[in-house]
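Of the protein chains in this complex, one is absent; all others appear in place.
Up next, subunit A:
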Amino acid sequence: MKRTTTVIVGAGQSGLAMSRELAARGVDHVILERGKVANSWRTERWESLRLLTPNWMNGLPGAMYAGHDRDGYMSVAELIIRFKNYARATNAPVMTETSVLRIAPFLKGYRVQTDQGAIDCECVVVATGAATLASRPGFAADLPGDIAQFTPLDYKRPGDLPPGKILVVGASASGTQIAREIQSSGREVTLAVGEHVRVPRIFRDADILTWMKITGRWSERFDQVEDLDRQRRLPSLQLTGEARGNPLDLNALQDIGIELVGRMVAIRDGAALFSGSLSNVCAAADLKMDRLLNGFDTWATEAGLQPFVDPSYKLPRTRIPTAPRLSIDLVREGFGAVVWATGFRPDHSWIDLPVFDRKGHIQHQGGVVCRGLYVMGLPFLRRRKSTFIDGAGDDARDLTTHLVDSCRQTIAA
């Protein structure tokens, strides 16, 4: 039987950052990785994807970005190389090709069952990410059988799609990027739009995430925000890794010929049905964006930065089609595929502990689940940036402090 103090599950940004922090505090540990380092980045992303955060925000603890293109957005291929080098440079004890089957309490700690044998430990850090599974609405099962289905986890490139029109469901970061790429490849795309978070890529000549960062919003803590549950449920920002205007803005998507419809709500007799609420979800997104940008303006004025940044401006309202279609007969109208960009969820099915709420979400206080069990990389885990590369370092440092303190108490007891 193998023994270690801490088992980290997953060798992505969270697991690698945690490993580096634990090593710095002298805590012995292993990282279990079902594939290779950065597995989900290698296997579950589409080909053209670039990071949504500018490069200067894509460092890991002790390895800040030092390349030439600080304001650029790196490709996933580059990120994988960086993670691989980081794992090597930090001597991260990664056991690759090792899938965790189950964790359960054992003595004063946990027994981690893997397909390579069991490991006993005092602490487990679940660093498998927030996007292991693609969520689809229940009615996806009613889709006519001859229409292909994709999710952002298995969609790779437009050329893989069957012939015909494409319905993309969901207008957050994944849905809008995929819709744009498919439409640009010469296909006809309809985009179903529910609640979404509209932001410009660049505002007053600075990246929107630079604004988030310098105003402190990016690092806002879980114990300091109003209505944390709602913050954790917010859809992702409509952003793509390209520094110009925002090609994912619903106005820009309509300009290249994408048809907008409301949130998809049902399939009835082979017809996709859409909500009549498109106008309100767009109005709400415009209002929230204005509020965010006004906050940046106020901050810039108060900080005395006004002379150094471009003057403020208001973005055009989202254009709503006069009569967005409420129903589309997918087969009759020649749709070949549906891409469900309707969100992601973590896969915690291997955690055999009573730590889940009624809806199956793992319950935690800023990443602390219960004694010796930690989770990382979930939306607003400890900070607004917790799901971003940039957030892994700070969260890992905090959780390492907690872990070291509670281990010490256990030993003392």
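Some observations on this one:
One rule holds in what follows: contacts are C-beta pairs under 8 Å (C-beta built on N, C-alpha and C of every residue); 3 or more make two chains touch, one makes a residue touch a chain; residues count from 1.
What we mean here is this: contacts and distances are computed from a predicted model.
Not shown: a single chain whose UniProt protein name, out of "ABC transporter substrate-binding protein", "OsmC-like protein", "Phosphate transport system permease protein" or "Hsp20/alpha crystallin family protein", is "OsmC-like protein".
Only one of A:Arg268, A:Arg319 or A:Arg408 touches the chain withheld from this view, namely A:Arg268. Residue-wise, the contact with the chain that is not shown comes from A:Ala284, picked out of A:Ala252, A:Ala284 or A:Val331.
Mapped onto subunit A, the footprint of the missing chain covers residues 217, 226-227, 262, 265-266, 268, 273, 275-277, 280, 283-284, 287, 290-291, 295, 323, 358.
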